[in-house]
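The structure under discussion appears below in the form of C-alpha cells.
Every protein chain but one is kept in place in this view of the complex.
And now, chain A:
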Amino acid sequence: DMAELLKIKREFEEFQKEYYYTNREADENREKENQAVTQIQSWFRGCKVRAYLSHLHKKAIIIQKIWRGFTARALSYLNVTFKLHKNFCNPTQIQRTWRGFFVRKYIHNFYARKKYMEGLVMKNELVRRELDQLEDLQKRERDCLDMVKEHTAKVYQAHRLHHLLSTKQCPGVFNSPFRPAPHEMELLLRQQVKYQAPTRLASRGKACLLGIPSSTSSSFPVTLGSPLIKTSRTYSSRPILPPIANKTQQGLYREAGEAWEQRLHCRELMLCLQTSYMHLEEAQNQLRELEPVRLRFVQEFSVRPVWIILLDWIQYIRTFIH
C-alpha cells in the first residue's frame, strides 16, 4: 500500500533518475558511440567494397590476360607469315614477291620443263620404234610382192616351155645328167599341165594360164592378191590329169596279155565251168533216146485205170508239141 506506493514512487523516482542518468549517459555517449559505430560500419563497408573490387580486379586481369595473349599471337602470326617489317609494307615489294612466285611456278617452271624433256625423249624413242616397224612391214610387203611377181613370171615361162620337159628316153635341157639334181625349171615344168590354146581363156587374162597346183601356193605366206593374178581358184574348172606312171595292182591279177594267150592256146581250160549249164537236160534226153521205146510204152500201158492212160497219152502228145 503506502509502502508499496512509496516503493513504487521511490522506484519510480529511481527509475526516473536512472532513466535520466542513462539518458544523460547515453546522450553523452551517443555522439561517441555514433562515431564509433559509423567508423566500424564504414570500415566494414570499405572491406566489402575492397573485397569486391579486388575480385573484379582479378577477373579483369584474367580477361585482359587472355585477350592480350590472343591479339599478340595473331599479330605475331601476321608478322611471321608476311614479314611485316619495314621492307614489306610497300606495294612494290608485294608485287615483286608475287611476280617472282608466279613466274617461277607458271611461266618458267623448271620441273615441268624437265619432265617435258624426259617425255620428249621417250616419245622420240617410241616414234622411232614405230617408224622402224612400219618400214619393216612395208619392206616385207614389197619383197613379198616382188617374189610373187617373179614366181608368176617363172611359172608362166614354164607353162610356155612345157615341151622342154624331160622324158624317160631323153633328159630335157634343165635336167642335165651332169647336175646332181634337176634345175628348178625342170621341177616347175613337171608341175605344169599341158598347155592349152589361149583363145578361150584370153578374156581371163594371163591368170588362167598359171597352172599353179596347190602345193606351190601353200608355200607362200601371202595369198596371191595382186592385180596380176586373179585367183587360181578359177583354175579348178579344168581338172588335172593323174600321172601316167603305173601303179602296182593289188592281189594276184595276171597281166592282160597272159589271159589272151591262154585263151588262144588252151581253149578248154579257159572255160571256168567244166560242164555246160544245159548238161542235165542233155543227159536226160540222151537217156531217153537210148532206152527202148517199147519198154517205156509197156510201162506206160500197164494195168492202170483208163483216165491215167488218157493223161499219159496227153502228156506224150505234149512232148511232141513242145
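In the analysis below, contacts are C-beta pairs under 8 Å (C-beta built on N, C-alpha and C of every residue); 3 or more make two chains touch, one makes a residue touch a chain; residues count from 1.
The rule is simple: contacts and distances are computed from a predicted model.
Asks: Not counting the visible chains, the remaining one has a UniProt entry; which protein name from "Origin recognition complex subunit 3", "FA complementation group F", "Sperm-associated antigen 6" or "TP53-regulated inhibitor of apoptosis 1" does it give?
Replies: Answer from the record: the omitted chain is "Sperm-associated antigen 6".
Asks: In the whole complex, not just what's shown, which of A:8, A:117, A:173 or A:266 touches the removed chain?
Replies: A:117
Asks: Which one, A:9, A:128 or A:263, makes contact with the chain that was left out?
Replies: A:128
Asks: Which listed residue (A:79, A:138, A:176 or A:315) would be found touching the missing chain in the intact complex?
Replies: Looking across A:79, A:138, A:176 or A:315, the contact with the absent chain belongs to A:138.
Asks: Kindly note down the residues of chain A that lie in touch with the hidden chain.
Replies: The list for chain A reads 113, 116-117, 120-121, 123-128, 131-132, 134-135, 138-139, 142.
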